[in-house]
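A quick write-up on the structure given underneath.
The other protein chains are all here in position, but one chain of the complex has been omitted.
Letters A and B name the chains as they come in the text, with residue numbers starting at 1 for each one.
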Amino acid sequence: MSTSTVDTTDDAPVFTGIGVVAPNGTGTEEYWRATLEGRSGLGPLTGFDTDGYDLHVAGHVTGFDATPHLPARVLAETDRWTRMGLVAAGWALADAHAGAAGWDPYEVCVMTASSSGGNELGQREIQKLWHQGPGQVSVYQSIGWFYAATTGQASIRHGFKGSCSVLVAEQAGGLDALAQARRALREGHRAVLTGGTEAPLSPYAVTCQLPTGTLSPARDPARAYLPFDERAAGWVPGEGGAMFVLEHPRAAGERGAPHRYGRLAGHAAGFAPDGAGRRVLDRVVRLALDDAGLPPAHVDAVFADASARPGADADESRVLADVFGPHGVPVTAPKTMTGRLYAGGAALDVAAALLALRDQVLPPTAGVRRPAAHHRLDLVLRTRPARLRNVLVLARGEGGFVSACVLSR
Amino acid sequence: MRRRLAAVTGIGVVAPGGVGTKDFWELITSGRTATRGITHFDASGFRSRIAAEADFVPEDVGLGPYERTRLDRAAQFALACAREALDDAGLAPGQLPPERMTVSVGTAVGATCTLEEQYVRVSSRGERWAVDPARAVSFLYDALVPGSFAAEVARYAGAEGPAAVISTGCTSGLDAVAHAAALIEDGTADAAVTGATEAPISPITVACFDAIRATSAGNDSPATASRPFDRERDGFVLGEGAAFFVLEELAHARARGVVPYCVIAGRAGRANAFHMTGLRPDGEEMAEAIRVALRQSGLAPEAVDYVNAHGSGTRQNDRHETAAFKKSLGEHAYRVPVSSIKSMIGHSLGAIGAIEIAACALTITHDLVPPTANLRTPDPECDLDYVPLTARRRRVDTALCVGSGFGGFQSAMVLATPEALAA
């Protein structure tokens, strides 16, 4: 329980706009309402003949249609992943009243997280090549599949000429993109469009994920993704994500930004070699708190990485118990209602955390009925009003990426 | 001058015509080209059948059977370079405090070779849209998400600080190294293993550049197909390769008794926000990136002794870039030697920026400017001194390295000796 204001220096950036595309809600408020009501967007894996696939549940953004939002030319050039990013970005910028901001083009940059890129577009093109011949590959393969496509298209669409970036650290990338954005603001930019999206549910993309053994084989969406539960058996992949406008707090105030969702008070990242997951997560959490100038007692909630693999869950709960004390802080994972969104995942967690700070309420960890006692967590199983000043968001990317950020009111 | 500076203390390179820094430097100062007819696959059905291929033998660089089977070619390049760079810096993996070492790896198209090879298997050569997961190899996820490149390098180097892949298309090489430098400058890390890698010579990549006619169709004379700034240039030649560096905070390097190749004096990225592939001829955004990088370095344009150009050899790039140099360097643009090593080693997309940083570091060290090969018919629109054909002896203390890529990204980096900065 926190009583003090966060020790943010003047330059802790403020989030002034949010845009969300998620399996349980398209648009920020629709997503948040569904999340607080515990409505899950998980459903059967669909879209192709899934016979022979050992994945049966996924977080689809059913009925996502970018056509009303993007011109035909952009639609032709982009994969679903980029379209989700552009739609979310448009909403974030509108939310921030960016159109009236009077920004110089060089003062604004675009920094997104990417993970698997333009899967569907890429698979379509590579199929044409191998089935019909090289001459069938379209002009859009060179600009639609690669990991920088969303950043590039967003920069062009909105005229942002500042320093642009694309970070790949699997699920952790979204937090690292925020840190990159903070650096850009410190180096003189006025605003950053940041966040991430992912669309990993096309056949080849799913095929690439299956051999990791990390995906839940469950058939029932209500029981497929159960982090910290006795029956935890892996995660469910999903599509979508979130985009933000991040600004200098003074600049945001001067231009009359209509919303201030919260501040990026701290961030830390590290790499964990095999077997060092717990040790590195512990260090990264403490570093992030140091960066925010906060002692553990001032953290009011944790949005967990929640991978639902027993070993990784144990690492995470152990670190939380060590840092905050057993049952020492409310822990939640609204990603149980969307699946794990990779490049969009940490970004969506940040969106949820910011909305939690705004509304002073914690969303639930849906579907978990039998939290395993050995985790010693105060797991939020039902939507819970709470006094929230500072929230910690954790993200671990496959391969060893570990990141944490602190968001403050 | 900033309090903290990132110094280059080790270099490792895998390049067409030169695996290892020494052979790479020998090639690019000789003026010989490493562009040839594609041998990696049967390219007879493609429009552009030329590439700059690296004769890379994994066993020669200490990669064992596990790495050779599981790792994409680009990841193998990265490990080979990371090893050479650490050796060069006189460091053993894990020697420096792990949590203070960061890893930042650039790549534009990631594990393309593995993704394509495996796609052919699981789809039965494109027969099925719903490909067959039963045929998927165990390491396929590492190919889907190129973050695995950073993970491999971090594991090898014993680094436990922030690790990430920076994937900004053809400026990835410059941007990844700039990212690591930023983390050193702001105190997040004291050292970095950073660079970029690309192994894109695979049917899908060749086909995608064929579709937009970006690559040279000079198939009858592959050795002269990459002709940056030449009036007869007709596109870039696809290349592969990697370059990695050990960066250390300057005081940290000095405390170890190491003399750095150079320091990263300034770095900036901007975007043209115009088109995913097209470039306006005025080069304004690239000029702005150059200006910002120079400002950061505290050096005037006249201090630049060498410019390593993007010089991809497309009609639009070389014109765009020439305009950018004139805008940002003023009259000095006409005096400073400018060269494109893509003329010799092709365009390795996300890797080339790092390879070009290596060329700049070596240029500063050896006071020898690599030439632009194949430049025989000057283009009136490209009227600067591009050091045609022959390397040139010249005192170089400060080099400017630039890059431009799909998405509209424009990046610039200023490398200099510490003495040049202090002057």
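Heads up, the rule we're going with is that a residue touches a chain if its C-beta (ideal position, glycine included) is under 8 Å from a C-beta of that chain, and two chains touch if they have at least 3 such contacts.
What we mean here is this: contacts and distances are computed from a predicted model.
Not shown: a single chain whose UniProt protein name, out of "Carrier domain-containing protein", "ABC transporter ATP-binding protein", "Aspartyl/glutamyl-tRNA(Asn/Gln) amidotransferase subunit C" or "Outer membrane lipid asymmetry maintenance protein MlaD", is "Carrier domain-containing protein". Within the full complex, the residue among A:P44, A:P71, A:G213 or A:G311 touching the omitted chain is A:P71. The residue touching the chain not shown here, chosen from A:A66, A:V139, A:A297 or A:V361, is A:V139. When the omitted chain is restored, the residue from B:H40, B:R231, B:H275 or B:R394 that touches it is B:H275. Listed by residue number, the positions of chain B touching the unshown chain are 211-213, 275-278. In the full complex, chain A contacts the hidden chain through residues 71-73, 75-77, 132, 135-136, 138-140, 143.
Criterion: only the chains that are shown with their structure count from here on.
Note: centroid distance chain A to chain B, computed from Cα atoms, is 30 Å.
Only residues 48-54, 77, 105-106, 109-110, 114-117, 123, 125-135, 137-139, 141-143, 146-149, 151-153, 155-156, 158-170, 173, 176, 180, 183, 186, 203-212, 268-274, 276, 280, 283, 342, 397-401, 403 of chain A touch chain B when the two sit together in their complex. Taken in their complex, chain B has these residues touching chain A: 45-46, 99, 103, 108-110, 115-116, 119-120, 122-123, 125-127, 129-134, 136-148, 150-151, 154-155, 158-169, 172, 175, 179, 182, 186, 203-204, 206-212, 214, 268-277, 285, 288, 405-409.
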